[in-house]
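Left out: one protein chain. Kept in place: all the others.
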Amino acid sequence: MFLRIDKLQIDMPVPKNPDPKAAAAVQELMGGRFGEMSTLMNYMFQSYNFRNKEKLRPYYALISNIATEELGHVELIAAAVNGCMYGQEPQGDMTKGDASFAHVLNTFPNLHSHIAFPHGAMPSNSMGQPWTGDYVFNSGNLVLDLLHNFFLENGARTHKLRVYQMTDNPAARQMLGYLFTRGGVHARAYALALEKLTGVQMAKMLPIPAVDDIELPESRKYMEEGWHRRLYRFTPKDSKDYMEMAGIWNGQHPDGGDLEVVDGPPQGGDMNDYEGISEAFTPEYKPEEIFEMATKLYEKAKG
Amino acid sequence: MFLRIDKLQIDMPVPKNPDPKAAAAVQELMGGRFGEMSTLMNYMFQSYNFRNKEKLRPYYALISNIATEELGHVELIAAAVNGCMYGQEPQGDMTKGDASFAHVLNTFPNLHSHIAFPHGAMPSNSMGQPWTGDYVFNSGNLVLDLLHNFFLENGARTHKLRVYQMTDNPAARQMLGYLFTRGGVHARAYALALEKLTGVQMAKMLPIPAVDDIELPESRKYMEEGWHRRLYRFTPKDSKDYMEMAGIWNGQHPDGGDLEVVDGPPQGGDMNDYEGISEAFTPEYKPEEIFEMATKLYEKAKG
Amino acid sequence: MFLRIDKLQIDMPVPKNPDPKAAAAVQELMGGRFGEMSTLMNYMFQSYNFRNKEKLRPYYALISNIATEELGHVELIAAAVNGCMYGQEPQGDMTKGDASFAHVLNTFPNLHSHIAFPHGAMPSNSMGQPWTGDYVFNSGNLVLDLLHNFFLENGARTHKLRVYQMTDNPAARQMLGYLFTRGGVHARAYALALEKLTGVQMAKMLPIPAVDDIELPESRKYMEEGWHRRLYRFTPKDSKDYMEMAGIWNGQHPDGGDLEVVDGPPQGGDMNDYEGISEAFTPEYKPEEIFEMATKLYEKAKG
Amino acid sequence: MFLRIDKLQIDMPVPKNPDPKAAAAVQELMGGRFGEMSTLMNYMFQSYNFRNKEKLRPYYALISNIATEELGHVELIAAAVNGCMYGQEPQGDMTKGDASFAHVLNTFPNLHSHIAFPHGAMPSNSMGQPWTGDYVFNSGNLVLDLLHNFFLENGARTHKLRVYQMTDNPAARQMLGYLFTRGGVHARAYALALEKLTGVQMAKMLPIPAVDDIELPESRKYMEEGWHRRLYRFTPKDSKDYMEMAGIWNGQHPDGGDLEVVDGPPQGGDMNDYEGISEAFTPEYKPEEIFEMATKLYEKAKG
Amino acid sequence: MFLRIDKLQIDMPVPKNPDPKAAAAVQELMGGRFGEMSTLMNYMFQSYNFRNKEKLRPYYALISNIATEELGHVELIAAAVNGCMYGQEPQGDMTKGDASFAHVLNTFPNLHSHIAFPHGAMPSNSMGQPWTGDYVFNSGNLVLDLLHNFFLENGARTHKLRVYQMTDNPAARQMLGYLFTRGGVHARAYALALEKLTGVQMAKMLPIPAVDDIELPESRKYMEEGWHRRLYRFTPKDSKDYMEMAGIWNGQHPDGGDLEVVDGPPQGGDMNDYEGISEAFTPEYKPEEIFEMATKLYEKAKG
Partner (left out) sequence: MFLRIDKLQIDMPVPKNPDPKAAAAVQELMGGRFGEMSTLMNYMFQSYNFRNKEKLRPYYALISNIATEELGHVELIAAAVNGCMYGQEPQGDMTKGDASFAHVLNTFPNLHSHIAFPHGAMPSNSMGQPWTGDYVFNSGNLVLDLLHNFFLENGARTHKLRVYQMTDNPAARQMLGYLFTRGGVHARAYALALEKLTGVQMAKMLPIPAVDDIELPESRKYMEEGWHRRLYRFTPKDSKDYMEMAGIWNGQHPDGGDLEVVDGPPQGGDMNDYEGISEAFTPEYKPEEIFEMATKLYEKAKG
């Protein structure tokens, strides 16, 4: 069972200018084979189908809890795409026959951004190809699933690094800086889980590729705050669920400091509220009526 | 941002016998076009891309909160599939050359259940076809998105009714009985949202098809407990998020009783813990070693 | 622009017993790579994109007109599937908790037949995989497109022969017997078109595979009536469209008799009207109300 | 059974300059989830699988007849794409080693336009993804299928409005102006059909989005001619098929004037005949020989 | 550049009875995400795109050479499927109207086996879903690609073990026994390559799952012959290509014996020649003519 808090895991900046090409690249991190929908759904299904939960509680707890964090990562990628897309204004008036969004034919590499979606996030990759359940791996064999997850996190990191290289859009970079540290935590956690089962010191292989998060400016600030050492228990504070992952996530980080399990989620950042575009019908062509109705409902609900 | 509680929304029975054909039918409700992955992802993306959140707060709150409930529905479908699949035992010993799971070739309509997955839930439909992001609709136009959601819920209900007809497996039926009432709440909520925007009394069209939930034995008990009248706020109890949906979800249910918004999630039911199958390598061929290691971790984490 | 007549190209029998496995095989001829949706859409797109229509009128006319005949073939495959599926009755009463269609889990190889579709035709192949636009070939090069069409017709014939071998269901066989002669006409027409452009006597390669239609009992009756020698102009009788295909379709059939272009469509056969299944909600769970309403409309429309 | 007339439903202009980006956008209306191939195939399969045709004749007639009109809409989209693509000339001579279509690498967002297709329409969407049978919905439940169709028409309208905003290409706009009125007729017809079954006044929700067709210059002229009030019976004039839809399509249009069923199709417009491009091999590299052969055939056929 | 020898890597038995269900399971090892088409194409593309070949020659040689061995594995899976499918005889005579392959509707889980393919191997998985290029991973980062390959080999092994459990068909088992040892060599080779780059002793993780090849009767015989210790150079004997992989593949096998690089391919086994089925048109309905023609060609070619 899941709960939601109307916050993002971090604050996100609102870029000054629309940058649909950056948005297209970021989409790979949403709906690509190594995007956050993939990490989310891999760990979710592994948690759903976990056998011998009681006997293997630390592993079950680890996978289940990381899955929950990934829900917030998907949301964060969506926020980054919305940030990159925001600000595409109409030019002219369609009721006078103007092609008021003709410019998007040149600026949007993904035409669905305007035709099918509201200049926002889509469940597809950088090429506009939809995410698919084929990306989920869940053999049920614990070592193999953990090995997969370790590989998946490193593949995801590589793709993120390359998207980092393709854009310095502030929304994209803020998200990336944060996710490098969080992905690093997940990769290390799966490495430790494997080590505890097999004795193989997988974590020595990190980072893949051989560039440290600390070398990336946007990631450095999160490192300095210690995000790379913390696993958050994404569960209500009065809950004791998933505590057992501390059996895996402990000891020292190679960069110094202790690995720690933190009770409850991080403080989080506020959701941005973007203006609609009435001429694109988001939320409506003549929005004043819809707002008036909503206002009444809102007052009534508050009242 | 999301939290997880290690419970299902309801208790689930453990069926006595494996029933892989029932599992195959239930998979449609997981990864089919009208399955719970679809309702989940449709509402999630609509919440990510929502414009003018502040001005249209009741609608934003409604969609965001139902999305969160759907996370638990996906989990429940997964639990039902696991229940249906549980108990497929090996026959013979592969290290003596026996084809210890030869029987699954005849009983599993979906061979991936054994080859690729651990006799559990898969992100695909009743035909083994993977769920795809193509199933997500999000125009950003509020009326159209709500109309879509109303249609989606009714399509989902129709498919559930037909799966109900195909199996009386107790795990499948427990889940179905519950989800008929919850899906009914969602359909009605979207109907009311549309009515408040357009004046069209969509709810009069319900139920689609024209069989009432109350007529279905497994659903009746939930009706009698009032589940069909309640929207739960799936957020921590100290949070005020999503309260504004009460502006939409209010008034009388046609079957009597008031529509109400309940703070916090339902009490929930315990997760079942299914035995692994060592010969299928879930979690491992020689599980005793893996259990021993895990026990040490577990003790350490608790300690 | 197209018109429709509420008839099939031939009369179709109503099989006494449901035969969902036969239906599954016949679906290949609907939505498979060599199914009628493919022949239809290949020729349609070739006609839409035809360049130099005036200068190459006989070829344009031939392709455009065969495309129109294919519309009726798709309809005929659908009728055959409906015939094969008809008669799957509910067993028990779902409102008493019965799994009233449990038997379809064993008899339907394609679960979508019951869950998503009304025991009828689907736009997918024998494996339940959807038809896709990837099956359309249209290079615009006339020789290559005709060569493709010649190959496509022979591939379609091979698949039909193999479906013939898999079932003697009377609905399937009636359709097949007829379509062997019509597909034979199309293969020969494309062969003649190629011969007139290149001098290569493609028709000498026929039949592929080397079994004659006349050897197949269900096809023989159509041969005896001369269907294998006639191209129908599927256009209103007062129209002169597509006459120019007579420049290609002329001369002798190797089995004797002249190739001829017939003005207007064949006489056709009546549509069958199958009973709905109220418990499957087709058209509705409580159908009497819906029928009453429809009756009023019907009377009014007639009146 | 179907007939074809070698006309389009309306006259189409020949744009002066090629505009492949406009063509790419228009492709969404061909092969996208809400494109005309989808409306066509949804209604076709619903008509093939219709149960209780006799008892529910007005509904059967309505769906069957709209399906037939959609055949002409697909053709019209194809004509618009051809119009947008026409005029891409070779630059240089490939037999001298020139890259005679190097410019298309920059101007064609969809490379298949040149490599696989003859600068014409393709069975795919604006992203070059093929149309798929997964887009077809046919539950067999009459209310649900009509609700789907109502949603589908409004989704299709939204996508068309957004394509309208992306281009003022005259071929695209002529098609759009016409299809706004025709799609409006279909949406209203399904709304009335639902109302007559359920009492819910769906038509009050129209238009979705909240911009009227009359506000769009290219649509206004069709409104003024009354196209938005007429359902054509797309059947030969001597046929009485589909008349029963008048039981649904009657009464007043909210903008004034009576809804009427017209016998036979509209008068239609002439097909454009575009020049081939010999260097692109459409229809052939050395076209004079092919034309000579065709001329002989043509004369013979006429003679 | 590649050469072919008309032999398989090992002799394959001809099973006495057709076993299409076994064939379906084996197909996963052909066209599944972890099938041999995947290992083949992953390593092929990694070899095509390898940068700094000269500086990293041992790695380039290893990947390139294993890719070549995989070509023979694909061929071997195909041979196993053909073995499993062989012997499905017609029952009756289609020219008398018999449904001569009606039995395959019940025995073939994959209807394409008869309709589209000649009772043989298909480029698809156990569910009949086609292999796709999406299964290829090639980041270009050497550590990550090797980690992927190590994971891929272990995933492939797990799927093979589960197919082993599903059938004791002699053709399937012969192939599996052999491929367990060969896949083991590849997994170990990638482990050693990773170890030499990162110092992490990946090979200690093997075998995954924790059942040794030596425990499986069909694999034991190959182990006893030392196949699990040998990398063959799949290149002509006079070629020195790929020798550098000896820099990675050296030292002791944990089960004893030295790892060795063998010049040239193994001796191999004879291709089986299966009888055609004339009634299924493989190779033709009236095969005697085709044989007569071929005989003449054959004599001439030999002559």
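Labels for the chains are A, B, C, D and E, by order of writing; each one numbers its residues from 1.
Convention: a residue touches a chain if its C-beta (ideal position, glycine included) is under 8 Å from a C-beta of that chain, and two chains touch if they have at least 3 such contacts.
Keep in mind that this is a model prediction, so the values were computed, not measured.
S.K.: Touch partners of the unshown chain, restricted to the chains that are shown, please.
M.R.: Counted over the whole complex, the chain not pictured touches A, C, D, E.
S.K.: Taking the entire complex into account, which one of A:N82, A:N141, A:T158 or A:T198 touches the absent chain?
M.R.: The missing chain is touched by A:T158.
S.K.: Per the definition of touch given earlier, which of A:D168, A:D238, A:D270 or A:E292 contacts the omitted chain?
M.R.: A:D168
S.K.: Consider the whole complex, including the chain that is not shown, and state which of E:M122, E:L147 or E:M223 touches that chain.
M.R.: E:M122
S.K.: Among C:S139, C:Q174 or C:S219, single out the residue that touches the unshown chain.
M.R.: Final answer for the missing-chain contact: C:S139.
S.K.: What residue numbers in chain A mark contact with the hidden partner chain?
M.R.: Here the touching residues of chain A are 21-22, 24-25, 28, 32-34, 109, 126-127, 129, 158-159, 161-168, 173, 209-211, 215-218.
S.K.: Tell me which stretches of chain E touch the chain missing from the display.
M.R.: 1-9, 31, 37, 41, 44-45, 48-49, 51-59, 64-65, 67-68, 71-72, 74-75, 78-79, 82, 116-124, 130-134, 136, 138-144, 196-197, 234-237, 239, 241-248, 250, 265-266, 268, 271, 273-277, 280-284, 287, 290-291, 293-302
S.K.: List the residues of chain C that touch the chain left out of this view.
M.R.: 33, 134, 137, 139, 141, 143-144, 147-148, 150-151, 154-155, 158, 194, 198-202, 204-205, 208-210
The definition used in the following text is that only the chains that are shown with their structure count from here on.
S.K.: Fit chain D to chain E on CA atoms, both being copies of the same sequence, and give the resulting rotation angle in degrees, nearest 5.
M.R.: To bring chain D onto chain E, one rotates by 180 degrees.
S.K.: Averaging each chain's C-alpha atoms to get its centre, pick out the one most distant from chain D.
M.R.: The most distant chain relative to chain D turns out to be E.
S.K.: Could you grab the centroid distance between chain A and chain C? Build each centroid from C-alpha atoms only and quote it in angstrom.
M.R.: Each chain reduced to its C-alpha mean, chain A and chain C end up 48 Å apart.
S.K.: What is the distance in Å between the mean C-alpha positions of chain B and chain D?
M.R.: About 38 Å, centre to centre.
S.K.: Where in chain C do residues touch at least two different other chains?
M.R.: Counting only residues that touch two or more other chains, chain C contributes 116, 129, 280-281, 284.
S.K.: Line, ring, star, complete or other: which one describes how these chains touch?
M.R.: Topology of the interface graph: other, matching no listed pattern.
S.K.: Please list each pair of chains that are touching.
M.R.: Pairs flagged as touching, ordered by label: A-B, A-D, A-E, B-C, B-D, B-E, C-D, C-E.
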